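Of the protein chains in this complex, one is absent; all others appear in place.
Coming up: chain A.
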Amino acid sequence: MLEHILSLGAYLFCIGIFGLITSRNMVRALMCLELIFNAVNINLITFSNSFDTQQAKGEIFAIFIIAIAAAEAAIGLAIVLAIYRNKNSTRIDQFNLLKW
């Protein structure tokens, strides 16, 4: 049971890393980042349910991670909109504004 859900978290983490590296669209990279956050949350909730049933500390960390992920999504999509307005593209390999 525990191994089952931990394996699900590992799968979600690995496929998030894969999508984050290989995606060419910046919005898709942000989606894969959300998948990675969700993998971390699944692990935290599972450990909290299995080992720490008296004090739900893992759930509190999961709530913190959810809030940080919401802030990150807002900032990331705002940056994507600003870059799209300037360069008229959302491809990751065309973002070379900070190169010398």
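The rule is short, and it goes like this: a contact is a pair of C-beta atoms (placed from the backbone, for glycine too) under 8 Å apart; a residue touches a chain by one contact, two chains touch by 3 or more; residues count from 1.
Everything that follows uses one rule, which is that contacts and distances are computed from a predicted model.
In the listed set "NAD(P)H-quinone oxidoreductase subunit 6, chloroplastic", "Adenylyltransferase and sulfurtransferase uba4", "Metaxin-2" or "Ribosomal RNA-processing protein 42", the entry agreeing with the UniProt name of the missing subunit chain is "NAD(P)H-quinone oxidoreductase subunit 6, chloroplastic". Summarising the interface, chain A meets the missing chain with residues 2-8, 10-19, 21-25, 27-28, 30-32, 34-35, 38, 41-42, 45-46, 48-52, 54-57, 59-60, 62-64, 66-75, 77-82, 84-85, 90.
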